[in-house]
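Once you've had a glance at the structure underneath, I'll fire off some questions.
Missing here: one protein chain of the complex. Every other protein chain is in place.
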């Protein structure tokens, strides 16, 4: 049994539920998925500001996974927001592996062909996406980042207009970039993956499912974040004020 | 049930058996591993020449996987030689995903820390290893490639001297390069992974197990090589002479 | 008159005072430096975890600068921690330019020669330093990152032993890397810059002073963060729980 | 006298003849060109599969060049297929230098201007072309790869329609990419080079001629593949089955 | 008081006057700007040939700055031509810092957003601009180089047609490249910066002003070119013929 804590870093329970459902669809029968979101922070992540302020809550959920017992204990974690917020900090805190969904989706995409393009929500997030592609080593493989200008929360129970808009962005990505694979650039798009794959004929990768499989794989292989240096547990120290409870 | 054909591209059945055992150890209970090696080609792969000539036999085994029925049918493939020989060609031929063990090991290593080093067999293979690290996007993450000057076939049922030599190379990699993770640069080293992890205290990644998990993951997610362009089935044409049977 | 808000993102007032003093030494006579630290967060930044949790407090101080009047109003900002925490988010929030001290120090160093090396505090921070060098475009120019294994708070009023340790790390950087310039990798090292320059004979760049000059320059040229896309003000939305006050 | 063995790795004698003619046109009067093709393998190379399976025959021809006497002995080799198949393996086997025509064409193109574009045959080969541009160091110099969707064997004695199609692709490359030089991405295009140069007004580089000149140059300078490490003669070992004759 | 020698490397006094005016506008009240041009060399720099031949005169002006006394002495230098001609040589010769305007403009632009595009004069100069972007580390940040096909000297007292042409090129850069910032690719465009910023709504960076601020900053921080290696004073030796006076 592998226990994976899938953390939606925003505070919208509806989106957490959706993400949890997609994670469970991808998970092996023997995997227990606990989908959670923090009690603090933004209701959606649509800016660097939101992303930065989603991290404290995310870290609270990592800490909770470390101390939880039974089925809610965590052998590994998924950060279910395409900016992979707080990934490095989460790795310091967690005993088991931690995977971001942008990381997972890009890693998966390059196994399916020579190139991928990302379809994301707001135009202002494309810079962050390129940043991640570069950091993960996939700057050459990433052919384009296409924003479909849909706010994140519109993806929760999307109407046909929203689905059409995302489909068109995927089609444009394939045709304009000549890419082999489409990567969905928002956890909220996860439920659309099968529809988009069918409509575009392309391989479409959703990071939530991809991340669940990577965590299952690492746990099963007995591998976890290297704790010998950069990702060792953080030095303990005093934290002040509103964030006082974060002191280790 | 996922059926994975693990292909040892050399013609040494002992090594195939070892690789198969390691693949099965990594595989999920519901996965069926078929470990095979071609009937043609070199008994070990220790040069570009060997690697090039291991490919026809490898492709024969891909073709066999495509036409096999029952438990020997293949939902996906592992190429179990660290140079990832014939990966692009195999992808054209196969319906399901194909993963090389260098690719799998490097992909897995970068999920565990910021950097890895590779411990390989003969010094002459280090150039190829750097080539792959660059192609896969991990040139920055790869800190070093350490050859322990052990011939490939000596890794089949290795004596204590060989184990010591490989252990020392792993320790040197960690200490000299300051890397987070050690990647084993030969399928024949797979059985040593637990021992090396214990002795060095580092995360040690064996590509055979890593590749099995990646294929399981892709198959489970319903993903396969994009067939829309570069990796479409090869155009059919006449093949001459000794290789006449390879015509499609 | 240029008004610069220099934000020490940790909660140690002693360090804020030191940083303020160094900033004022570097500033033009007509510049007003307001050195502050947040009321919330870690007393020092020595891990990804600390860095992530220093950001909410930092953003509070950016917001305070935006609404302050008179001499405490801010024409621009300095983030005085070498990891440049929260830089992107701060830029979204601020009207005027925002500069991180790692960014400033590296930008300044490459104007003085072909290469620089960074002398930092704890070994675990070297990965982040390389990350920043890559993001800012200076991966080729950065020849090495040397940790002197001194905790950040030991740099506040350092004894002769600490000064000697840092000096030795600078000398090692120059000799081993053959670099033209030494970059000090911690705001707490700022007061040591003149001493280190004298003892090593090298050009030594402290990011606090460098950042003050860059902000002065941008303000004087009438330039500020481009607000047309990625760095536009964040979309307003609800924030929950402990971080409820961060809603815009 | 320099003796160059120009190997067409496919098994179409018509194309070998054409390549030989172009090679002789480029060669110095004192150079003897032996144009050959293997007796085994694909009649044209239009996929990774074809390319992989062209290599055994190519290596047979390298081996033949090593043992041939008199005018058919080889001081150096040209691999006359734009994917440069088997280049690394051939270098291990050969005493003299070995040059691929993609390598030769790209090396030559960057001596004529800042940038080049490649005009190739089938769209599915563009990925391989970019791969080679990256490996040879010319990723920045290569501005585009344009497929004209002409099967390789149509280039043997091409009709006016084919010539027009290739001309249009060259013109598009120059106009859209603003490149200085056009590189012909198939050995079969070699005879068209003068026509294309005249019609487009651009410098047009054919790899067959370029490779012949590079081999002549290296031989004349007394240089050959470094044999001290990666490209030393392959370790001898047993080869099984259909490829048994390849054992060294 | 900081004394900056701003060197227009061409021999057109009108342009020198314009550049001096822009430099003084950017300079702090306590800065003394001496704007000069050499007595030898081309009247404008529009080719590699012009650029190379502008360097001797430029170096004469550096040497003059080194020996001048009083208000014409130089604490630092600006090379006011967008190709940054002779920058390395000037650094060897000068005691104080030397900044090129392409360098200054690009450094400044990346502090204002994630990306910039350059608007330059003649199409033939775009290659050099990309060269500089790469050398300075900004190849990823530079999204495009747009030539507006205006000869350099037309920018001296430009008519409304010229202003319109440059404005259109700036607008095209913003719209086509999605860049955050426009960099003006010629010293002669400096006076147009405010107009272009107003008309395009973008942040527009003129290198002359940017360079003045960087030199002021470095001088104020007590920093100068590292003299320990590559940029040490040139070895003295005999110079022959027309350039005999350049011997050191």
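We call the chains A, B, C, D and E, going by the order they appear; numbering starts again at 1 in every chain.
The working rule: contacts are C-beta pairs under 8 Å (C-beta built on N, C-alpha and C of every residue); 3 or more make two chains touch, one makes a residue touch a chain.
All values derive from a computational prediction rather than experimental measurement.
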Sole touch to the unshown chain from E:126, E:200 or E:217: residue E:126
Just name the one of E:21, E:48 or E:199 that touches the chain not displayed here. E:48
Touching the absent chain in the whole complex: find that residue among D:66, D:140, D:154 or D:168. D:140
Which of these touches the unseen chain: E:4, E:59, E:133 or E:208? E:59
If you put the missing chain back, which residues of chain D would it touch? 26, 28, 97, 99, 103, 107-108, 110-114, 136-141, 174, 178, 180-181, 197, 201-203, 205, 209-210, 213-214, 216-218, 220-221, 223-226, 228-231
For the chain that got dropped from the picture, name the residues of chain E it touches. 11, 38-44, 46-53, 55-57, 59, 86, 88-89, 91-93, 122-128, 131, 134-135, 151, 229-232, 234-235, 237-244, 246-248
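Everything below uses one rule, namely that only the chains that are shown with their structure count from here on.
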Sharing over half of the contact pairs with B-D by residue number is what counts; pick that pair out of C-E, A-B or A-C. A-C
Averaging C-alpha coordinates per chain, one finds the centres of chain A and chain B separated by a number of Å equal to 28
Enumerate the residues of chain D that touch no fewer than two other chains. 127, 134
